[in-house]
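Then we have chain A:
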Amino acid sequence: MPADLSVPSTGGPSVIHDLGYRRYDGPRLGRAQIIRALAWHSFRAAFGLGRGAKAKIVPLVALVALCLPAAISAFAMSRGNARLVDYDTYTPALRDLVMTVFVAVQAPELVSRDLRSRVLPLYFARPINTIDYPLAKYLAFTGACLVMIEGPLLLLYGGSIANVHGGSAVWAQTRALIPGLLVGLMWAVVLAAISLFLASATGRRAFATGAVAIFLLLTFTLSEILLQVEGQNQGPQAAAVNGGPPPPGATVHVQQLVYVPSLAEKISGLFSPFTLFDGVRMWLGGTDMADGVYNPGGFGAVYALVLVVLTALCLYGLAARYRKARLS
Partner candidate 1 sequence: MTPSTGSGVTPIADAAPGAPAPAVIEATALTKVYPGGVTALGGLTVTFAPGVTGLIGANGAGKSTLIKILLGLVEPSAGTASVLGHDSVAGGGRIRQVVGYMPEHDCLPPDVSATEFVTHMGRMSGLPATAARERAAEALRHVGLHEERYRQIGTYSTGMKQRVKLAQALAGDPRLLLLDEPTNGLDPAGRNAMLELIERIGVEFGISIVVASHLLGEIERICDRLVAIEGGRLLRADTIDSFTRASQTLLIEVEEGLAALADELVRRGLRPAAYQRSLLVPIGGDATYDTVRDAVADLGLPLSRMEQRRHQVEELFRDSGPAGPDAARLGAPGAAANPEAADAR
Partner candidate 2 sequence: MTVIQIKNVSRWYGNVVAVNDITMDIGPGVTGLLGPNGAGKSTILHMIAGFLAPSRGTLTVHPALGEPVPTWRNPDIYRNLGLVPERDSVYAFLTGEEFVRSTAKLHRLGNPGAAVSKAIAMTDMGQAADRRIATYSKGMRQRIKVAAALVHDPEILLLDEPFNGMDPRQRIHMMELLAKLGAEGRTILFSSHILEEVERLSGTIQVMVAGRLAASGDFRAIRRLMTSRPHVFNVRSSDDRTLAALLVGRPWTTAVELTAKGLQVRTSDFGAFCAQIAVLTRDHKIALRELLPTDESLESVFGYLISSQGS
């Protein structure tokens, strides 16, 4: 007789398990944590994470492009040269361009997509308030811009302290880094506000990208043109210096030529976020630039004010877009 193979090896009765609907009795997170979850989700979206490979191209290329000067500087320092770029200006042209591209392409990823797919009613029907959505998006995108700007700076810092010796040299680098980080913070906070506000106007990502890019480029070009025009109007007065020529016979000191711009030239810098950044930076003691915006001196307070007002308006506009909880 063959053995009965169907005898169960383990004891215990047979049972059909209930796969019916189960309630949830676990913890429920509050508004703050939901906002955090949404912000994290959006932060990842800003870098194309959680999407296909194509979504990662622009952020990745942008980040690599911005890191290049830091890498090159580190390499140069290892050969004995001084640091190639400053922490607070970094490489202005490159940073202006790359950040324009980044915010123009990625801000729509955060806000335009949701508008296009009309998913907002699902968010509004959840235990958050309507303001929480733009808040989370703003926090996320500011964070993303911070990564884009501070990342290369930290890389520059790392590369620099790896190549200098002595506590005081490291401290010098650190002291130079801090303002750079603060400038980066200013960039992130303002650019995120502007780009999200403009992008939230439309659900079509191409239009949103266009709107942001055109705004940033046009304003920048406008400022540049005004600066050129005013610069030419000033003409030979461009040679104003602190103090007069040295008295005959006195030791010649190396004097720093400080160019004092006219009011018109100062105002020219008010029309573009990038020139506003530079103005505020220089007002607060940053290094002057060889070309572009002039040090506005005390007028820099106006630059700061304009920046604050611009940011506030954009944030207000962003919040206003989502204030009415439309269900369709």
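Inclusion criterion for the candidates: all candidates are chains of the complex that A comes from, given by their letters.
General observations
The definition used in the following text is that contacts are C-beta pairs under 8 Å (C-beta built on N, C-alpha and C of every residue); 3 or more make two chains touch, one makes a residue touch a chain; residues count from 1.
Fair warning: this is a prediction, and the values are worked out from it, not measured in the lab.
Within this complex, chain A touches only one of the listed candidates (1 or 2), namely 1. Contact residues on chain A toward candidate 1 in their complex (touch as defined above): 15, 17-24, 26-31, 33-34, 37-38, 41, 50-52, 113-114, 117-119, 121-130, 325, 327-328.
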